[in-house]
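Shown here: the complex without one of its protein chains, the others still in place.
Should a chain be cited, it is by its letter among A, B and C, assigned in written order, with residues numbered from 1 in that chain.
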Amino acid sequence: MRREIPMIVAFVAGVIIILEFFVPALRSVAAQIQKWYLVVIAFAILVGAFNLLRINYMKIRRRRADWPYSIPLIAGLFAMAIIGIGWGIEEGTVFDWLFNYLIFPMSSTVFALLAFFVASAAYRAFRARTVDATLLLVAAVVVMLGQVPIGSAWVPPWWPDWLVFLTPDWLKDRIMDIFNTAGQRAILIGASLGVVSTSLRILLGIERSYLGEE
Amino acid sequence: MKSVRLGAFVIMSVAAAAFGQTLQAAEDVAAQDTPLDAGGSITVTWQASPDEAGGKAQVIAYEVWRATRAAGDYKRLGEVEPGKGSYEFTDEKAENGVEYFYKVRARGEKMSTDAAPAGPVKATAEWFYPDRLNMLVASVLLAAFVLYYISQARAGKELFIRRIAGLEAVQEAVGRATEMGKPVLYVPGIADIDDIQTIAAVTILGRVATMIAEYDAALLVPCSRSLVMSTAQEVVKEAYLEAGRPDAYRRENIRYLTDDQFGYVAGVDGIMLREKPAANFYLGTFYAESLILAETGHSIGAIQIAGTAMPSQLPFFIAACDYTLIGEELFAASAYLSREPRLLGSLIGQDLGKVIILIFIIAGVVTAFLAQFGFELFGRSIALEQLFVVK
Amino acid sequence: MKFVRWLADIDRRIIFLVIAVAVVIPLIFPLGMRVKVTPQTESIYKEVENLPPGSNVLVAFDYDPAAAPEVHPMALAFLRHCFTKKHKVIIMALWPQGAQMAVSAMADVGKEYDLVYGRDYVNLGYKPGGDIVIKSLGASFPEVFPADMAGEPTAGLPILAKVRNLKDIDLVMDLSAGDPGIPAWVRVANALYQRRVAGGCTAVSAPQFFPYLQTGQLVGLLGGLKGAAEYETVLAYAGKASRRMDAQSIAHLVIILFIIFANISYFILRRQREEKREGPRTGPVASA
Partner (left out) sequence: MLGTWIAALLTLCILSFLYKDNPFYKFAEYLFVGVSAGFWIAYNYHNLLLPNLIYPLKGAFVVLLTEGRLDLRWLTIIAGLLGVTMLFRFFPKAAWVSRYGIAFSVGLGAGLMFIVYLQANCIYQIWGTVKLSPVVITAGPGGWHVDWPTSVSNTLLIVGIVSALVYFYFSKEHKGVLGRTARLGIWFLMVSFGAAFGYTVMARISLLIGRMEFLIEDWLKLAVIAPIQGALTSLGLL
């Protein structure tokens, strides 16, 4: 019973959402249960936060490697959560200031690391070892050239129209329009079939490992 | 405010009548139940008063009034600005099953004229979107294919699945980690559990965890969502139990970091640098973090297996990881690894869906070609694309 | 030979250093190169241009500061275009920080025009829920946004008098950095309510929206910084995006040079038969 009733809950929730697409009358019911999900998330995050705090507290108490770093973690978590809940999260609040000068710079710097990783990954992976790798490499280089003004800077103004297919600009657009659309579309269609059958397996309780042991 | 305006209007209307001017009413007033809704709504439509386009009197606004009897006491619902020719007003405050009458009043500067009331009309909830029949057929067909092959599989029919290199490598990766005495890192994406890719990732985690438990390697699962962490804990515990190693299960290794995308990445990168896993799995929904994780993973020399249906992130996994499950392969993984007949059956059902789609595409392309020469079938131009319009 | 081997297996920190230099130098000494305008950008420009003055344009700020370097210049250029054409702009956000990005964009753009808040534009603020929010807008704006971002009631605002639901919107522009974003607007505003939807997004997500362009679900698309620079070009003004494109050009060249070096060293080594046997770890292997 510890698995059966939750399975029924999953089934009912999923089926209502699917039916709502076809049955206008169910619209408000579906909207309601979608809101319930938001409440579940809100409660669940406490579980996560507790887990994070417990692991770092244990680290400090047992003086495990790198334990001093857990102190800013715990302090930061409490500070943000208490200030945010207690004094609001709107613009101009302390919470907002902390976001702008702590979270935002770190977040965008981690994001910006990608500029370096794109280069190192390209350097390593784009070598003409196989047909596949060569196609990957050629398409990437052509599109990269077509992306920036400098890529077509060598094309003189008198360049004949019938040779336009040799310019990175033109090639990039064709590759994006044709090859990229074809590849992405096949992935989208294939994945949607996978999603549909996975959804079915879950709703019908055929795939139930997410519920844990009996 | 409203009553003041109404009062002023009554006085104006009386004054205008005294001067003997006329203002023609709105035309073709009709009221009907708003189609395709959950009820509680009636749509009123009408055409402009002939005076609107350069008549003697100007229309300032059209007011919509409602009553429950044709001659009953009408209440004003709202107004619509003139200037469009044909108008529509949706009464969102109708009660289901109650009969209503609607009046449209053309309000001029000095006087107002009512059109004959429209009604009675009832608001009802509809039970089907006719325009979505194609989606229904597609859903039912796909579901039928999947269920048919699942039942076939249950009945013991042998099912063949082609080799998926990325999944063959799972065992190798886990084995390598065990040999080197290093942990396995499993990243289930950054989406929450309501994302089907996350669910797929978590079910795959179950299969991988069984393998890890058998090999006796350590498993680290940092999560960016509490619900995913909770689910992953359940799944992994079950996997260890199944492998007969419940003692080796470490709940604290399946941990939550933060919901924040890049905060999570910073944390996982830290784990990689310090725990030095020998095998990294990235399965599920990924956004920009894909390459940060994969490049950091590469720098510590881990064997890396990725899989996602996010078309925008696949290129980075392909470039930086050793094996990548592309799109649908991610959803096939759980079936492939478990070899459980029922799951394999659903894969075959998907394949049948693909065959039908291919047939449609080819038929559509042929008809699109023929349509250029004006070919008709059953007296209609043959445009298969119409079948795939969903409103 | 030693050099070739060093090149083939270069310390990635050298790559990192070169990239950093390639980005920083052009920022300090701009080069002033020109961008070519793509049809996807052109079609958004035409869409805005051809709407009668006073049309209602919904601009969704679905991005956060992290994506701002790319998407924010688009917002500035697009808003300028709308206000030049005297369109009414309704701003909303499906991302929590989007509403604030809009505030900062309006602070920049607003001072160049004679605008009255509530008449020419409104910032409705942020609403969580993605698809569901858009779906509710199909029914009613005032119900979803009873108050604007500052918490003032929206009931009396003249700009919203004519906008009851999505059907009164002439063009939707979604400035998106991810999810919820363009797919949500296409799925709901276009598919369910037949609105014209245009998009601006980070370059990374742009390719996945090309199918939408082809099916007409999207009117046009601004892809990344280049899209922003293109929009600045059609509007004929030099903004931040144009300057940043110089740094882009150099960085792209550097990466392509790296790829060329990598391949040269790879072929030299292969000729020398020094290349190790191809294992699973040596390159892009898609399961085939």
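In this text, a residue touches a chain if its C-beta (ideal position, glycine included) is under 8 Å from a C-beta of that chain, and two chains touch if they have at least 3 such contacts.
Because the structure is a prediction, the values reported are computed rather than measured.
Considering the intact complex, the chain excluded from display touches A, B, C. Residue B:P311 is the one among B:G39, B:G297, B:P311 or B:P341 that touches the chain missing from this view. Considering the complete assembly, chain C touches the hidden chain via residues 13, 16, 19-20, 23-24, 27-28, 66, 68-70, 96, 128, 131, 183, 186-187, 191, 202-204, 206-208, 211, 214-215, 217, 223-226, 244, 247-248, 251-252, 255, 286, 288. Residues 2-3, 5-7, 9-18, 21, 32-50, 52, 66, 69-70, 72-85, 88-89, 95, 97-118, 122, 131-133, 135-144, 147-148, 172, 174-193, 195-196, 198-200, 202-203, 210-212 of chain A touch the missing chain (whole complex, contact as defined above). Of the residues in chain B, those that touch the hidden partner chain are 134-135, 138-139, 142, 159-162, 164, 192-196, 198-199, 226-227, 230-231, 233-234, 251, 256-260, 262-264, 266-267, 269-270, 273-274, 311-312, 314-316, 318-319, 326-329, 332, 347-348, 350-351, 354, 357-358, 360-365, 367-369, 371-373, 383-385, 387-390.
Here, only the chains that are shown with their structure count from here on.
The centroid of the Cα atoms in chain A and the matching centroid in chain B are 16 Å apart.
Mean C-alpha position of chain B lies 22 Å from that of chain C. Counting partner chains per residue, chain B shows two or more touched chains at residues 262, 288, 311, 318-319, 326.
Annotation for chain C: residues touching 2 or more other chains are 12, 66, 207-208, 284, 286, 288. The touching residues of chain C, when paired with chain A in their complex, are 10, 12, 15-16, 18-20, 23, 33-36, 38, 65-66, 100, 103, 128-129, 132, 136, 203, 207-208, 210-211, 214, 226, 245, 248-256, 258-259, 261-263, 266-267, 278, 282-284, 286, 288. Looking at the complex, you find that chain A touches chain B at residues 18, 21-28, 37, 40-41, 44-49, 51-52, 54-55, 58, 65-66, 103, 106-108, 110-111, 113-114, 117-118, 120-122, 124-126, 136, 183-184, 186-191, 193-202, 204, 206-207, 209-213. By the touch rule above, chain B contacts chain C in their complex via residues 81, 90, 92, 164-167, 169, 262, 287-288, 299, 303, 311-312, 318-319, 322-326, 329, 390-391.
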